[in-house]
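So that we are looking at the same thing, I have put the structure below in structure tokens.
For this depiction, one protein chain was excluded, whereas all remaining protein chains were kept in their positions.
Order of writing sets the chain letters: A, B, C and D. Residues in each chain are counted from 1.
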Amino acid sequence: MTQDTIRAREQRTGWLLVLPAILVLLLVYAYPIGRAFVLSFFTENLSTNLEAVPTGFSNYVRMVLDGRFWSSIWNTTIFTAVSLCLELVLGMAIALVLDQAFRGRGLVRTVAIIPWALPTALIALAWRWIFNGEFGVWNDMLLNWFHLIEQPVNWLGDPTWAMVSAIAADVWKTTSFVAILLLAGLQAIPQELYEAHEVDGASPLQSFRHITLPLLMPQIIIAMLFRFAQAFGIFDLLIVMTGGGPGGATEMVSLYIYDTVMRYLDFGYGAALVVVTFLILIGVVAIAGFFLTRARTASGEL
Amino acid sequence: MSNVAVKNLNKTYTAKVVPVRDTSLRVEEGEFLTLVGPSGCGKSTTLRIIAGLEQPTRGQVLINDKDVTALRPGDRNIAMVFQSYALYPHMNVYENMASGLKLKGMGDVEIRDRIKDANDVLGLDDLLDRKPANLSGGQRQRVALGRALVRRPDVFLLDEPLSNLDALLREQVRADLKQIFERQSAPVIYVTHDQTEAMTLSTKVAVLHKGDVQQLDSPERIYTRPANKFVASFIGSPQMNLLTLPCEGNQAVLGSSRITLPDRFVPPPEVVLGVRPEHIRIASPGDQPLVKGTVFLVENLGMSYLVSVHVDGSEDTTLRVLLPSDQTWDQQITLTMSPEKLHWFNVQTEERLPDHGA
Amino acid sequence: MSNVAVKNLNKTYTAKVVPVRDTSLRVEEGEFLTLVGPSGCGKSTTLRIIAGLEQPTRGQVLINDKDVTALRPGDRNIAMVFQSYALYPHMNVYENMASGLKLKGMGDVEIRDRIKDANDVLGLDDLLDRKPANLSGGQRQRVALGRALVRRPDVFLLDEPLSNLDALLREQVRADLKQIFERQSAPVIYVTHDQTEAMTLSTKVAVLHKGDVQQLDSPERIYTRPANKFVASFIGSPQMNLLTLPCEGNQAVLGSSRITLPDRFVPPPEVVLGVRPEHIRIASPGDQPLVKGTVFLVENLGMSYLVSVHVDGSEDTTLRVLLPSDQTWDQQITLTMSPEKLHWFNVQTEERLPDHGA
Amino acid sequence: MTSTTPQSSPASSTPSPTRPGWLSKQLILAIGAVLIIIFSLAPVMWELLTSIKTNEAITSDPLVYFPSWSQYTLQHYWELLVQNRFYIYIFNSALVAVTSTVLCLCIGSPAAYALTRLHLPGERIILGVVLVVTLFPYILLFLGLLEIVRAVGLANNYLALIIPYTAINLPLTILVMRSFFQQMPRDLEDSAKIDGYSTLGMLVKIILPLTLPALVTTGILAFIFAWNEYIFALTFITRESMKTIPVAAAQLAGTTLFDIPYGPLAAATIIGTLPLILLVLFFQRKIVQGLTAGSVKG
Partner (left out) sequence: VFTVLIGFVALSQQPVTISFLVRAVEADQLQVLVDQFESENPDIRLDIVRGPNAADSVEDLYTASFLLGDSPYDLVYSDIVWIPKFAAAGWLMDLSDRVSETDLDDFLDADVEAGQVQGGFYRMPFRSDVGMLYYRTDLLNEAGLEPPETFSDLIEAARTLQDQDLVEWGYVWQGLQYEGLSAGFMEILAGHGGFWIDPDTSEVGLDQPEAIEAVEFLKTVINEQISPPGVTNYLEEDTLRVFQNGNAAFLRNWPYVWPVVNEESSQISGNVALRPMVHAPGESSAACQGGWGFGIAKETAHPEEAWRVVEFFTSEDAQRTFVLEHGYVPSRRSLFTDPEILATYEHYDELLEVAETAVLRPPIGQYAQASDILQRYLSSAISGQLSAEQAMERAAGETRRIFART
């Protein structure tokens, strides 16, 4: 009917405007993922002279028995879990400070973002240098400033310390990101709520528990969601900082995938690894999404 | 016997921004004081200082004659209703009302009782487990009120509690408010920039302007005896006509007509005449003084017409007159006003000139 | 000879949300139609459909008797003023006014002339090169108006143009608006939820409710002859008293007193009586009918008191009465109202019952 | 009771009475602020110090924190820029980052607008997908992209980086721009329509000018990402002269036998991070704005 011509014209333009974006996204996201699913049912590596030979689930079977895969999954989980917790606590603290009014707040805020903005690969170099076993400034500080250790610690040489160092580096890099998101959430909480609560006789701590936390929950979840995804796929930091060593103690799934494809030319298995990681990720995101909606309704948004 | 007072209150943000200059007020048990004034005149600031949310630059806040200036808001036993209601979005109505009491460590039973009492007044019973997001403006307003009532505070502070409601609803809630607060005795300080609210609700009105109290008086006197030009223009709608007139002898000259000044004061060279539109009427034979004019705009207000008139002999002065809707008139119109309804102000000081017997 | 009309307009968003049901309106040259109604009643939607910003689900929009329903807003030669003024922040006043004309491909010279003309009315000359950000609310409002005027459209559409101004300013601009549009002849459709604006500005008022036109009439008749209970309650402030009364014979029973129904209609078992507070007064000897009651709330409106009265004999019916401030009374009060000012409505249909001579 | 007589008073006659605990709060804040600054800057500072120390100072024991005049040198920077021709990599990074950013805005913002205002059927789905995609660790993509690059023969072609970067930045761009468009008063577009603008004309003449700040914001985010990206840059560019800074720096090797060139590495880090630090210093507010708009509102 003629009534709709305006709307129709509008929508035609609309599609024209969206189309390029959709195409690019399909090319760069849809194809690789789809491709990975297919390829994961083939064996394509040096022993097949790089021909794709359908071998059903063999890649997945092999994965089950692949100690390196499991240790990389384990490493990734540890890495992700620990850094997320630390970031949440630190980020919250920073956000709370930055939310207060004090002279020079603008400057501090600016400075606080810097870590997030810097290139991970380069920062990884910096950390490698800082944690260096013999010339590392970190050792020097612990030794000569705080006297916490007698012997220089070989941070990147020792499996545990290497993981600790990597986590430290990652926390340093991304805490500011968390802080920013939380800060935004904090500022979205109307001041009157605190004032009302104060008039009711609440201490700052009580206000934090009864108002800040519940109302901030959505942002907290969102921040954690983003960070989870990023941490779970972390690559550049580790390949530069530890290369996954020592003894694969800091090898994450992403590094294993990269080696499998680029070093061993084991494409089929690589694809299988991609698929599994992908599924894990989607699963977690789905769960988080569920909690997010719950938190949103709980905190009174609609 | 609770009461609240502020002594020589001053709040200076910057040398330019001084929302409160040197304010002293006192509200006794059972009194309802309204702070009214244009936006930015320092109403909220004053209220927030009393609540303890802001620290005064100088001066004291007294509750029950105790100096509480250094006390935390929570320790002053006051209740405050915010313009935005400030309901906790993640708590349902019941929790919202209970939170203040819980903080005091009150037992659940007593809390329930108090909330019940409040609801007898406010009728929120069937909303208790709703989240604020699912409440209408009026309901939220009532919850906010309830949250204040259950605290049984020494003082109630309200900052423009009605300004987020639409016209019709506001009229009703206004009446409710009046009844609710007539039922209890704790002093109330109420901030608004709507003069109708000020007039209808209060036992005492303080008109604020530029950080100073312009007049502190009963609603009636504010309306009938505005202390200065500002109060006169701010209170009353449609606005009072304020005309600056030259004087000849003891008569003020309005266009072609003369208006005799009250004989009690020495005739100044110039004087400001204030007369409310509703106090001007079409002259009937024998009326004095007479003002002739030409109608150039008529606005129908339903029960009456707001007629704008160019005064003959000084075309740039316009009189706005409120005429009953059953009356008729023609373009050329002759008006009169009863002398006792006229207000005279000093041109320079803008202060009211002394009244009869004063 | 421009005019605008809508025929059987319907807009359905969802089965529940039908802001416009089946509206037909026609505005002729020189007419000023106001759409008034509570928030959410479909005023804006109607206006936006006429502008072409929304597509109607059914029905047509006619401008100069041509069906423009399928035309783009830009092709309808209309001008619209928005509540938020919708000035382009990155253009100065002049560009804001010119942009529409430029798009029509009009020459700079003519554009300048038109803007000059508009400014003679609006007095914006010394603001022309300011950005909207540096204008006061009132000025922005005038610019928005100017932008509409320069287009010399077939129709003016205004959506709550005053609601962002504060009370005092609004009163003035309202007067200006009235004068400006009296100067030109194109039909005007004006949306507001403020009944004062509706009454003062319009030559015709359409009261909307629940997507239907409740009454389309002159302001006077809307006030004096409300077509149904809703209109009666919506127009007039303070609100009209609406009492549902049982009938005995040809008399309606109000508490202890009887009010004779107009003899022209068959006495129903029940009837709704409507009477405006300003039409009730304290009875003087010989008045009929008499209503006795008890005063329980007095609100001082300045020029008069709004008194709420419990009617003796039926405590839950309350009458609100407007009494001049120079009058006095005591708790027990006897009231009367002149029969010709009473409104009678059918209890079921809520429609007005036929009048004298009707 | 007395209504008062106006008598203005000097602003700072007596200090405002302070509540107990007020001071300590300020103290805590101050400490917190200082800690934050140290936390955020220390590593970079150390890198900076290292980059201007002579090799001896770098490896000396005890550790030299602040180089004395004798230990101070610009040698490392000279090595990078002259010997390793680092300006090439800077140029590459800049080229790739800028192009992909521009491309991203050109594709992203119209899409965002369409998804905000033009009620396309299925826009919720598109948005949902976009939302999920923002969470995507792109290590999962490089296997497939590798194949595409090989098939299309994009190897050693800036496009091999520009296209993925554009795509990876698209979702964020769309979300951020969308949240800005949503904040924009509808009336503006309506009155533009009534003035007779076409949808495109409106987008170009009215909306984009108004959302210029938003464009800058998203642009900066996109740029930062593109400048920092490592995996693709490492994988899809094998020609030395086309590498980007992070890769080049990470592959930096000593000229002396088997020695890790700590100094030049530090210098490279500084060179590679400096532009971003400047970005942050100038656009802190916008960055915050963008991040929050992109994630929280998304």
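Assume a contact is a pair of C-beta atoms (placed from the backbone, for glycine too) under 8 Å apart; a residue touches a chain by one contact, two chains touch by 3 or more.
For clarity, every value in this text was computed on a predicted model and none was experimentally measured.
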item: Contact partner of the left-out chain, one of A:Ile6, A:Leu39 or A:Leu156; value: A:Leu156
item: Contact partner of the left-out chain, one of D:Ser109, D:Ser191, D:Thr235 or D:Thr269; value: D:Thr235
item: Contact footprint on subunit A, counting only the chain that is left out; value: 43, 45-47, 49-50, 55, 58, 62, 65-68, 133-134, 154, 156-159, 243-249, 259, 262-266
item: Subunit D residues touching the omitted chain (full complex); value: 84, 146, 149-150, 153, 155-156, 234-236, 238-240, 251-260
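Definition applied: only the chains that are shown with their structure count from here on.
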item: Chain pair, A-D or A-C, that carries the greater number of C-beta contacts; value: A-D
item: Centre distance in Å when subunit A and subunit C are each reduced to the mean of their C-alpha atoms; value: 57
item: Centre-of-Cα separation between subunit D and subunit C, whole angstrom; value: 53
item: Multi-partner residues of subunit D (at least 2 other chains); value: none
item: Multi-chain contact sites of subunit B, meaning residues that touch two or more partners; value: 72
item: Subunit D residues touching subunit C - in the complex, by the definition given at the top; value: 185, 187-188, 190-198, 206, 209-210
item: Subunit A - residues contacting subunit D, complex; value: 7, 9-11, 13-15, 17-18, 20-22, 24-25, 27-29, 31-36, 39, 93-94, 97-98, 100, 102, 104-106, 108-115, 117-127, 129-130, 132, 134-135, 137, 140, 144, 172, 176-177, 180-181, 183-185, 218-219, 222-223, 225-226, 229-230, 232-236, 239-240, 254, 257-258, 261-262, 267, 270-271, 274, 277-278, 281-282, 285
item: Subunit B to subunit A touching residues, read off their complex; value: 51-53, 72-75, 78-80, 82, 84, 86, 88-90, 99-100, 103-104, 131-134, 147, 151
